[in-house]
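Missing here is one protein chain; the remaining ones are kept as they sit in the complex.
After this line comes chain A, so read on.
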Amino acid sequence: MPERFILSVEDLTVSFDGFKAVDHLSFYVEPNECRVIIGPNGAGKTTVLDLICGRTKATGGTVKFKGMNLLDMREDQIVHAGVGRKFQTPSVYEDLSVFENLELSYPKGHGVFGAIFFNQDQVVQDRIQEIAETIFLADQLDEKAAYLSHGQKQWLEIGMLLIQDPELLMLDEPVAGMSVAERKKTAELLNRIIQDRSVIVIEHDMGFVADIATRVTVLHRGEMLSEGSMDHVQNDPKVVEVYLGH
């Protein structure tokens, strides 16, 4: 029954000079599920996302996405397979305008010659306009990304993912460092865009987690500590011990 899961992570291990940042981790994500990964600092949350999207090479285990083995693929191939990733610190192209940032993320013309002869037709422009409105940046399309506020950069990066239209969306602390107002707007935005796709989110804001999570995975020292609904996880004595015990 491999069809049940869109993403199967099995026995995933990575060690940096003997230090096991992720240790025999297994978890499964269903289609349209929103999985939240929580855990104390250094638990290996970001590393798990790095492994799935090919940024870090695994030492062992398998990551299967729609039957494809992601560990054998290059970053750009993983993107084309349908996995999108948002980084913890906003990473947008600062020297380019908001429009150009979105244009580069549009899923066409990704080969060398495709890029040279890429035609910015009406379909592309309409799509960029549509995304810009979704991420509250329709008035800033010609602005250089460097001049955006921290929150706006986060939105832009979310927009760059949206325009890719990935089947699996991975978000690393999407509301970190935002003002209260921005945070509320972002939660609204995320609630809208996580429909109709599978999502993995790393987040510390428990209110936000309870709001969006289908299931929660708790990591501790690279291993799975607990998994289940938010209620289940919050009442798990092992989780309470890790978060409050020391």
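Simple rule for what comes next: a contact is a pair of C-beta atoms (placed from the backbone, for glycine too) under 8 Å apart; a residue touches a chain by one contact, two chains touch by 3 or more; residues count from 1.
Here is the rule we go by: contacts and distances are computed from a predicted model.
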Complex member absent from the view - protein name from UniProt, among "Urea ABC transporter permease subunit UrtC", "ATP synthase subunit b", "Protein ImuB" or "Cytochrome c oxidase subunit 3": "Urea ABC transporter permease subunit UrtC"
Full-complex contact with the absent chain, from A:His24, A:Arg55 or A:His204: A:Arg55
Residue among A:Asp11, A:Asp72, A:Glu94 or A:Glu241 touching the omitted chain: A:Glu94
Contact partner of the left-out chain, one of A:His80, A:Arg127, A:Arg183 or A:His204: A:His80
Hidden partner chain, residues of chain A it touches: 53, 55, 74-76, 79-80, 84-85, 87, 91-96, 100, 103-105, 107, 109-112, 115-120, 160, 164
